[in-house]
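One chain of protein is taken out of this complex; the other chains stay put.
Take a look at chain A:
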Amino acid sequence: MRAVRGLLVALGVGCGLWGVWLMRDFTREQLTSEAFWLAGGVVLHDAVLAPVVVGIGYAASRVLPAHWRSATATAFVVWGTLTVAFLPVLSGQGGKPGNDTILGKPYVLSWVVLTLVLAAYAGVAALLRRRQARSSDMKTLHGSGS
């Protein structure tokens, strides 16, 4: 295990250095832009996205009725991660002038539908869970009565 770990780390450092070597002739302007994009994602995640998600999770765990929590969490994970994944096509940027074979779908509409479908999923799952909880309560009630 020690040898495998050492090998992985050594190989990793080698790959990383090769990557840096491939940048040796990049201009200062290119490197600055690259550094901005390298650091930008980390800052955006750690300082904005993650705290917001933690805050939403904290609030949801206190506000939502018990049978809603798990279903909402599942729907939120799917909705949030897919929204991030689809941000480029939702941004309205990109494409090529005079070329309607690229970005030719109603992405925002699809995103609204996706949001509604996931909300509906959360609602149905929550109701099922409540019914389940009630029927098991009833069983306990009958069990204690007999």
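Definition applied: a contact is a pair of C-beta atoms (placed from the backbone, for glycine too) under 8 Å apart; a residue touches a chain by one contact, two chains touch by 3 or more; residues count from 1.
Keep in mind that, in the parts below, contacts and distances are computed from a predicted model.
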| item | value |
| --- | --- |
| Chain left out of the displayed complex - its UniProt protein name, from "Molybdopterin-binding protein", "ABC transporter permease", "ATP synthase subunit a" or "Fe-S cluster assembly ATPase SufC" | "Molybdopterin-binding protein" |
| Residues of chain A in contact with the chain not shown | 1, 4-9, 11-20, 22-23, 26, 29-34, 36-42, 44-46, 50, 53-54, 57, 61, 66-67, 69-70, 73-74, 77-78, 80-82, 84-89, 91, 93-99, 101-105, 107, 110-111, 113-114 |
